[in-house]
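Note that one protein chain of the assembly has been removed; the remaining protein chains are unaltered in position.
Chain nomenclature is as follows: A and B, assigned in order of appearance, with residue numbering initiated at 1 for each chain independently.
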Amino acid sequence: MTGAPARPSLEITGLTLRIGASEILRGVDLRLAAGRIQGLAGESGSGKTMTGLAVLGLLPATARLGGSISYAGRELLSMAPRERNALRGTEIAMVFQDPSTSLHPMLSIGAQLTDHLRHHRRLDRAAARGRAEELLARVRIPDPAHALRRFPHQFSGGQRQRIAIAIALACSPKVLIADEPTTALDVTVQAGVLHLLRELATEMGLAVLLVTHDLGVMSAVADRVAVMRGGEVVEDGERAQVFTAPAHPYTASLLASLPGAAHGVQSLDDVRALREAARE
Amino acid sequence: MSTAELIRAGGIRARMRERIPRAWRTPLGITGAVVAALWLLVAALGPLLWPHDPLAQDLPRLQAPDGAHWFGTDELGRDVLSRVLAGARVTVPLALLLVGLSVLVGGLLGLAAGFFGRWVGETVMRLTDLVMAFPTVILAMVVAASLGASLVNAVLAALVVSWPAYARVTRGLVLGVREADYVLADRLLGFSAARSLRTDIVPMVSGPVLILASLDIGTATLLLSGLSFLGLGAKPPTAEWGSMVATAINHFDAWWMGLFPGLAILTVVMAFNFLGDALRDALDPRTAGVLTKAETR
Partner (left out) sequence: MSAPSAPPTPSSPGAERAGHPLLRYLVRRLGVSALLIIGVTLVTFVLTNLVPGDTVAANLGQRAAEDPAIVAAYRAHYGLDRPLPVQYLTYLDNLRRGDLGESQQTHRAVLTDLRSAVPATLEIAIGAIILSVLIGVGFGTVAAVRCGYLADSVLRLVSLVGISVPTFWLALVAYFVLSFQLDLAPGSGRLSPATTPPPDITGLYTLDSLLSGQWATYADAVAHLMLPTLVLTLYTVGLLTRFTRTAVLEVLDQDYVRSARAKGLPERTVLLRYVLRAALVPILTVVGLAFGTLLSGTVLVEQVFSWPGLGSYGYQAASHLDLPAVMGVGLFVGVIYLVINLVVDLLYGVIDPRVRVS
């Protein structure tokens, strides 16, 4: 582990969110650092997905936000829509849960890889194609040149998610929000996608927010783990510490509910071993 | 509406009970309900409301609307207002009858096609394909002409072109519901086909079909009055709105002869369309308004 983390790439402070009469987020604090994966765990309804959407600014028009989301010294919540849109895809990107619905079924993956690339970076067709092929190769899609002309339904679930990751990273953003990236995938394929995320984070100096309800996923790749409950962050610490010695009783109960917890979870390796066992 | 939405919209009876009152409260829903109710009243009360006998030809001919005759008189000396009011007794009940019959015939065939499948399903589907291979009015026109011009035959001809849509929708719904867990469970428990249909499938399917039917009353009215306009429905001297407009073509100056019957058709169709829309919106939140946009996941 390196020394004290550098200045955070993205900082969320006291984020509140109301939609209609519901208070969805009640003051969320999180910090994302370059090259590190920040896990955000919690049950459904805890507000973790909303937090991710808030960073991208993809909440419905009726949403009322408070607090601060600061990126590179700029306040996102008070930004003009056009400026905010300029950041999407280029500086801050997102990967969604279900790749069979988050990719457009009727556009070739080449088109989906290059349209924002050409829009933001003003590349010509050939240059964009080249970059798209590079990206596909990086996420280990076989035969990238031909793959560009194919459509999402012609790929497996795991491949689609990797394509979605490639699309998200096309313009080399600094921050990546991954919302349940493996939940819709087969257990056997999940590890591959997670390790890809880990590699890319390190390689590209990406600050990653990994949102998931699956603690096992968290244990595999997260550097820090935050736990959310009822719209608030109740625990936030280094992975090893949270898994072995959780500070908050809620976190402890979550860990206890993992399959095999009765056998006693002593370390993260145990958690990982349990997941491997569950796959067979 | 897709099958999934239709199932979602129609299968939940409790939601229906709670939401339909809310639908009435929308301005369009209320207007539609009021106007439709008014016309039904006019049809029901019938002769009580007519200022003159709609068939009596004793008035001065082709008089423009005035104090005595609000809608003027026609070419045979009949009071147009009375005829318009009398027309409600023809068109409105027949349109409702047509929709009812289409739902019955189409629904039953669609149920059979979806539930029993195989050659029953195939036959019904090919039949619907054949009928739907023709534009509605043209086919209805041919059938009505073949059968001979009369109101009854017009309804029959309209039925022939209307049932396929219901058959297709019902079949689609049944296919969607047939494999549901609770249906399979009941079959395993020994439910006969008839019982399964009656208790498990029909309740789930009837909701969406009824919504479709309510949206269809307007179309049925237009079809029937169109056939009458072409002379293939009501025969003289019956007061029917479509045929009244047809007669008006030959008496162009007497604009009141064609205007009012047409307005009657327009208001009836609009009323039922408003109603149908309000009903559908109440049950399918996605296409409603901004109220439900906030209910995101």
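To be clear about the criterion, contacts are C-beta pairs under 8 Å (C-beta built on N, C-alpha and C of every residue); 3 or more make two chains touch, one makes a residue touch a chain.
Keep in mind the model is a prediction, meaning the values are calculated, not measured.
Screening A:Leu56, A:Leu148 or A:Leu255 for touch with the missing chain picks out A:Leu56.
Residue B:Ile265 is the one among B:Ala86, B:Ile265 or B:Leu283 that touches the chain not shown. For chain A, the residues touching the chain absent from view are 56, 58, 85-90, 93-94, 96, 98, 101-107, 115-116, 119-120, 134, 137-138, 140-143, 146, 149-151, 153-156, 159, 164, 167-168.
Not every partner is drawn; the one left out touches chain B at residues 1-2, 28, 126, 129-131, 133-139, 141-149, 218, 222, 225-226, 229-232, 242, 245-246, 248-249, 252, 255, 258-259, 261-262, 265-266, 269-270, 273-274, 277, 286-287, 289-291, 293.
Simple rule for what comes next: only the chains that are shown with their structure count from here on.
Rounded to whole angstrom, the centroid-to-centroid distance between chain A and chain B, based on C-alpha atoms, equals 52 Å.
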